[in-house]
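A single protein chain has been removed from this complex, and every other one stays in its place.
Chain nomenclature is as follows: A and B, assigned in order of appearance, with residue numbering initiated at 1 for each chain independently.
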Amino acid sequence: MSALVPPQGVWWKQPLDRVEGTWIVIAFVWCLIMFFMMPYWHVFGKQNLSNEAYRTTPEMFQAKTQAMVDKFKVREETDLKIPVVAPPPGSDVYIIARLWSWWPMVELQEGKTYRLHLASMDWLHGFSLQPENINIQVHPGYEHVLTVTPTRAGTYSIICNEYCGINHHTMASRLYVVKAK
Amino acid sequence: MMAVNRLFRTCPSTGLVYHEAAEKLIRWNAVAGVVSLLVGGILALLVTLTRWPAVHLLPADWFYLVLTAHGLDMLVFWIIFFEIAVLYFAAAVLLKCRLATPRIAWVAFWLMILGAIINNVAVFRGDSSVMFTSYAPMGAHPAFYLGLILFAVGALVACFVFFGTLVIAKSERTYTGSVPLVTFGAVTAAIIAVFTIASGAIILIPTFLWSLGLVAHIDSLMYRTVWWAFGHSSQQINVAAHVSVWYAIAGVVFGAKPMSEKVSRTAFFLYICFLQLASAHHLLADPGLTSNWKIFNTSYAMYLAVLASMVHGLTVPGAIEVAQREKGYNRGLFEWLRKAPWSHPSFSAMFLSLIGFGFLGGISGVMMGTEQLNLIIHNTIYVPGHFHATVVIGTTLAFMGLTYFLIPTLFRREMMFPGMAKWQPYVFGLGMMSFSLFMMGAGTLGVPRRHWDMTFAGNALGYEFPGTAYLMMGIMGISGIAAIIGGIMYLLITVGSVFLGKKIATPDFKYVAAKDGVAPKPAPQPAFGASGHGASIGMAGFVAPGTFVLALVFLTSFILYYFVNWKYLSTVWPLS
Partner (left out) sequence: MNTAQDHSEDVTEEPIPAMQQILDNPFLLLFIGIAMPTVLYIVWGVMEIVGIPVAK
């Protein structure tokens, strides 16, 4: 029962087994590969979560979103008359997360790049874009700015995947991607 | 000065020496853990039957309540009570030492009980369905935080009783040389526990004050960052603890010696240094923390703690292989494994725990803990899939295996239902493996965690998940039920044996109360020499070639799965 009894004397100088030695080398190399994949992807990969974030307030973020809606609204949807906005490529797009909806809906163009701003008005929410399966945490008091390029036209869903209270499972919205004009 | 209780009992079947006070505390902490497991298990059934779309049992408010309680009773109360029992065992029993300050240890125990009860009451009152993470600014009833804080204080005190016992063992020379490897693993767990609990205090105390209206604001990002230093590190206590239990069971069942003390202890040392950094896994999809911080921390500083786990994953079965080969099962690559005692529940539980933890929990954990890959996983049901593989197959199953060893030696009872015990680890372990796998599968299709209704019934804007997602959630439900049956078997066997099992007498044991006389301290451990293996076993200069091959199979799966996910990531929308 040796793992249960105290080893005596000097065990530090005991020579390594070949099995252990070989495995440690292999495992360590693999660990380094995994480590360097992350910086590698920042340089050569295309999917990296933006580090750009600002401290904000619900009022400030609401005002910026409202300004975008006033400028680029193209229609309203559902009984709740949720505005759909179609800002031009390259512009700033704002989506508010709040109990329990995303506001407004946006329509983007395929292959074009946008600066997407996310913030919550109240509690934590989870921006989960389906079926792309891109998932980002949305905080109150912080404005997260991501650069996104939708690659395929279609109707996407944004669901909430951070538990945000009793109606968490009702918090869903849409995001349209249309062919570039 | 109070008389020091030096009443010891030697277990005739294992030779282990139990200090009376330690024995009682180990029993009570283990029992409190198993009671939490029972409560958490009932809740698991309700949660599973709700997430199984065809059944969808509970209404939404009850689902979120029960899920909150399941998380707390399992992850916090079951695991930590049992871990305190493991710590006391590793210090007092393995070092043949009296437990330091038993009275304070009892205070710790009752604080933990009180905290657990207060917290559960708060949740079941219905106004604290905030999940065990209780992310501010979503607020719970003050009693929710108070209960957690009391529990944490109790656990912290218990850790210091453990450290105190180490000091006594050293000064009373109850052992010579270094502490046993299993105790060293427990030291690792206790160190991580101290950091964990301190972080919990840093964040939960202000949040408690905030819930009372005494603090104006809790920043959500600050909360998540510090909370996860508590929430994730507590998972690292589990890793250190269940790896120690693996070593212990390998020693008990096979008499296996660690292949090398140096390697195994250095691996634990890497845990001490780096394991806790992985709390960053939970913040990879959050704004405001830079990629530098995320990459450094999520990778445990270049995956040094993963290296340590890969080492333990090799050395535990490697030690078993060497022991088996030395017993004569030296033919071929795998005779040692074929001839292993597969119907011994301690062994089968330990082995399934090791395989499940490595292949399912470990690989998935490293994958989703990669900064960019986390984007396609964060908060999907993949995450509970991963951690049921780590904390249920890894930790819980290992603890189950340890219980089978403890029933005769610690509780002095014969095990009831030995036939059922043979099957229990398989039912529980294989059920849970399937459960985790299908949860992960559904997660890759985007199914969210902590979500009452994946159909979005009646919601004009709802998302329609593909049929495969429903299929996987259904299989998850069925597998979850299988695992729950395995859990019931465990509870029947342990509760039955501990309360109704046939008593095993300890010959020559006379109870002497501490006040009636102080016995001399027990004789020190017999000394063992440093281990060396005979050169005659194994193949091609490898003493454990079978384990090495298994390790290569593991590595291959790891590499394939890792890069498949990068490939998948490369097809989603470009982001920067």
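What to note about this one:
Throughout what follows, a residue touches a chain if its C-beta (ideal position, glycine included) is under 8 Å from a C-beta of that chain, and two chains touch if they have at least 3 such contacts.
Computed from a predicted model, the values in this text were never measured in an experiment.
In the complete complex, the hidden chain is touched by one of B:14, B:176 or B:434, namely B:176.
Note that of B:104, B:301 or B:471, the residue touching the chain absent from this view is B:301. Contact with the chain not shown here comes from a single listed residue; of B:67, B:92 or B:191, that residue is B:191.
Of the listed positions B:5, B:129 or B:199, the one in contact with the omitted chain in the full complex is B:199.
Contact residues of subunit A toward the unshown chain are 8-13, 53-56, 60-61, 142-143.
By the touch rule set out above, subunit B reaches the unshown chain at residues 163, 166, 173, 176-179, 184, 187-188, 191-192, 194-195, 198-199, 202, 219, 221-222, 225-226, 229, 233, 265-266, 269, 272-274, 276-277, 279-280, 283, 288-290, 293, 296-297, 301, 524, 527-530, 532.
Methods note: only the chains that are shown with their structure count from here on.
Taking each chain's centre as the mean of its C-alpha atoms, subunit A lies 29 Å from subunit B. Taken together, the subunit A residues at the contact with subunit B in this complex read 1-14, 16-20, 22-24, 26-28, 30-32, 34-35, 37-39, 41-42, 45-51, 53, 78-79, 118, 122-124, 126, 128, 130-137, 139-144, 146-151, 157, 159-170, 172-174. Residues of subunit B that touch subunit A in their complex: 60-61, 64, 94-95, 129, 131, 135, 137-138, 175-182, 219-221, 224, 247-248, 250-252, 255-263, 283-288, 290-291, 295, 299, 302-304, 306-307, 310-311, 314-315, 318-319, 366, 370-372, 375-380, 444-446, 448-454, 456, 459-463, 465-466, 525, 527-533, 541-545, 547-548, 551, 555, 558-559, 562, 566, 569-570, 572-576.
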